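Every protein chain of the complex appears in place save one, which is left out.
The block that comes next holds subunit A.
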């Protein structure tokens, strides 16, 4: 197996794909801003349905999801779940933007210690950037999260999340 393959399929990714976190949809608890988003990769049929709950102070209380697809797409939603639950919207927006930036580095990484600390397990996706056809797999859950957050009406003002979401969607539909 080549080194690019080992970099692509890091053990962290294979573990999350096998034992995903946050999987299973449910009924939104009352008293929170909740919304759901369904996203597909038209080219390969990967899909994810993601539910998010945001409380009155702008903190993401929970993320639940269901999906089918490749190990990259499914592991990415699992890691997303771990990263954003109990985080304020500002932090979540920042994480999404950093992750998207990571995907654009063609496997080189961000060379930014603070960013790497923030991304945690999501750093395992660095190698995905080398395979342009797989970047959209890694981003599928993040697109769903952005969309769901916008639907809650609680999206952080001036969020950096919106424009890249639209760009990604347009690219996938091309």
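Keep this in mind: a residue touches a chain if its C-beta (ideal position, glycine included) is under 8 Å from a C-beta of that chain, and two chains touch if they have at least 3 such contacts; residues count from 1.
In this text, contacts and distances are computed from a predicted model.
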{"item": "Hidden chain of the complex, named as in its UniProt record, picked from \"ATPase\", \"Cysteine desulfurase\", \"ABC transporter permease\" or \"NADH-quinone oxidoreductase subunit M\"", "value": "\"Cysteine desulfurase\""}
{"item": "Of A:45, A:90 or A:120, the one touching the omitted chain in the full complex", "value": "A:45"}
{"item": "Touching residue (missing chain; options A:4, A:104 or A:132)", "value": "A:4"}
{"item": "On subunit A, residues whose C-beta touches the chain left out of the figure", "value": "1-2, 4-5, 8-9, 14, 18, 43-47, 68-73, 131, 134, 137"}
